[in-house]
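One chain of protein is taken out of this complex; the other chains stay put.
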Amino acid sequence: MFVLVNLKAYPCDPVAVATAAHEVSESTGVRIAIAPQAAHLSAVADTGVETWVQHVSPVEHGSHTGSTLAEAAADAGAVGALLNHSENRLKLADLDASLDAAERVDFETIVCANDPDQIAAAAALGPDAVAVEPPELIGTGTPVSKADPDIVRDAVDAAAAVDASVDVLCGAGISTGEDLASAQDLGAEGVLLASGVAKADDPRAALEDLVDPVA
Amino acid sequence: MFVLVNLKAYPCDPVAVATAAHEVSESTGVRIAIAPQAAHLSAVADTGVETWVQHVSPVEHGSHTGSTLAEAAADAGAVGALLNHSENRLKLADLDASLDAAERVDFETIVCANDPDQIAAAAALGPDAVAVEPPELIGTGTPVSKADPDIVRDAVDAAAAVDASVDVLCGAGISTGEDLASAQDLGAEGVLLASGVAKADDPRAALEDLVDPVA
Amino acid sequence: MFVLVNLKAYPCDPVAVATAAHEVSESTGVRIAIAPQAAHLSAVADTGVETWVQHVSPVEHGSHTGSTLAEAAADAGAVGALLNHSENRLKLADLDASLDAAERVDFETIVCANDPDQIAAAAALGPDAVAVEPPELIGTGTPVSKADPDIVRDAVDAAAAVDASVDVLCGAGISTGEDLASAQDLGAEGVLLASGVAKADDPRAALEDLVDPVA
Partner (left out) sequence: MFVLVNLKAYPCDPVAVATAAHEVSESTGVRIAIAPQAAHLSAVADTGVETWVQHVSPVEHGSHTGSTLAEAAADAGAVGALLNHSENRLKLADLDASLDAAERVDFETIVCANDPDQIAAAAALGPDAVAVEPPELIGTGTPVSKADPDIVRDAVDAAAAVDASVDVLCGAGISTGEDLASAQDLGAEGVLLASGVAKADDPRAALEDLVDPVA
């Protein structure tokens, strides 16, 4: 199982969370990555944790003020990109171009989507993985794997029907080891979470609890 | 073959083009529809021509100032919706919601996309048809069927692999009967065009020439 | 006082509301205009009521699929344009271009804004009027003139400091004659409202009550 912790724009200490994630990953053998704000990428990558960027712009080098260029994210130590998060929805054509941008720098990619239809559409663009995140469950603490297990199974089936090489992750409401285990039971290859770790009083303990079933 | 004429925001007389399209359709038996500005929908529909809207908003009835509500387009006489045109690209989640909106009022739908990957993604959302429009050919007068026939064949294959019930139309650069015939040869079920008719000195003659090979 | 009723994408009968508005305006001498969906413009204008469009695109005639061209809105009978409503916020440069578009067809213009700073910015672009609409009050039924009278006074002052010829309207939460009277007392030249009329059981009665203090 792969665990990607999206720090969003939360008021957490990104280096502290990254350090904890790196140590928990090392001690348990579970793959854990951290996705900080672009401006925090190099500080997070310096902890040794696997570092992802929260978005890359659908552009190449050029006149693009205020963009998040894939090459700049790679320079800062990122090795993967989260795309089309529900808080940063992309146009279909831009999503395709952002995947091209990520590919230029050999980033691993995860595309978020709301439901099985959109998961199938995302899978058709050839990312490494897709993450199903019903918007109504994001940030609720109610895991999608419990609230709507069928949507996870349907997402796994929908992605497989389009491209069997695309993994499916489970997002929205994941916070405990039990959530992660049930995501795995439903066919997910990983989980995408945010507040459950980033806003935890003790991010290390939260991560240890999270990965316990697969450690 | 289905011919959809997108009037965009061109300085043409929408009623005159619609009237010509209706008459050519009636006299030749070829299905021709006109997609005017939303504000021109009722005037165009009054000519008797099949009328499409150029876009519908991904919303339901509610507080959405300045939107193009599917129900309002239907009230004005539209029976179909063009979505995700390269001049009006939608977010993946909004495209899915706009298709839901169109379905509420039983609109026929065509989703535009740049290339075979995006065609596959669009097809996964379940529209009636997709239209392949390489952006670099739009408005050039060079038909995609001539400039890049493989992209049309690949689009037909990509759509069929995802959902065999989704038709493929050929957009970008179509203006003559020869273009339409070659689109048909490549597996397209119709053509999407704009300036070739809307900016023609004689829209009726342009339409007659266009549909001649299939009339 | 000027009363502009924004029908948004509400499930009301736009022709019935427009007819009522026209009759109340005729019988009371109070200026009342209706802003329907673009697709409903011609049906609304046919009632004889003063008709506004809810938005115009920042473009000229050309390749702009899915836009709301000022000229098309004018063809359908609109004589004014609401711009930058909180449900349809525009980029500063586009707002300027939409005002240019509206000017091409001699539309009267109202630009919405959240607070006095943004009112001053909007006034600097030279619209006929600005409307102050604190987002937190929209649709609440609590009139801005009661909840936060200072924001209306400050908006009047802010607009006057930039351009004394720009009128200020009061939006957000207006529904009764009392609300309209207090808006007038605070220096507003009109009111912008929506649900108070469009979602009323009896739009005519709602309008009669609304304009009673100035009839």
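Each chain gets a letter, A, B and C, in the order it is written, and its residues are counted from 1.
The working rule: a residue touches a chain if its C-beta (ideal position, glycine included) is under 8 Å from a C-beta of that chain, and two chains touch if they have at least 3 such contacts.
Only a predicted model underlies this, so the values are computations on that prediction, with no experimental measurement involved.
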Partner chains on view for the chain not depicted: A, C
Sole residue of A:Q54, A:Q118 or A:S145 that reaches the chain not shown, by the stated touch rule: A:Q54
Per the touch definition above, residue among A:T28, A:S67 or A:T176 touching the missing chain: A:S67
Residue, one of A:L82, A:A97, A:A183 or A:V211, that touches the chain absent here: A:L82
Touch residues of subunit A, complete complex, unshown partner: 6, 8-11, 36-43, 53-55, 57, 59-69, 71-73, 75-76, 78, 82, 85-88, 138-139, 194-195
Missing-chain contacts mapped onto subunit C: 84, 86, 89-96, 113-115, 117-118, 120-126, 158, 162
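FYI, only the chains that are shown with their structure count from here on.
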Rounded Å distance between subunit B and subunit C, as computed from the means of their C-alpha atoms: 33
Gap in Å, rounded to a whole number, between the CA centres of subunit B and subunit A: 36
Subunit A and subunit C, separation of their C-alpha mean positions in angstrom: 43
Contacts with two or more other chains, residues of subunit B listed in rising order: 86
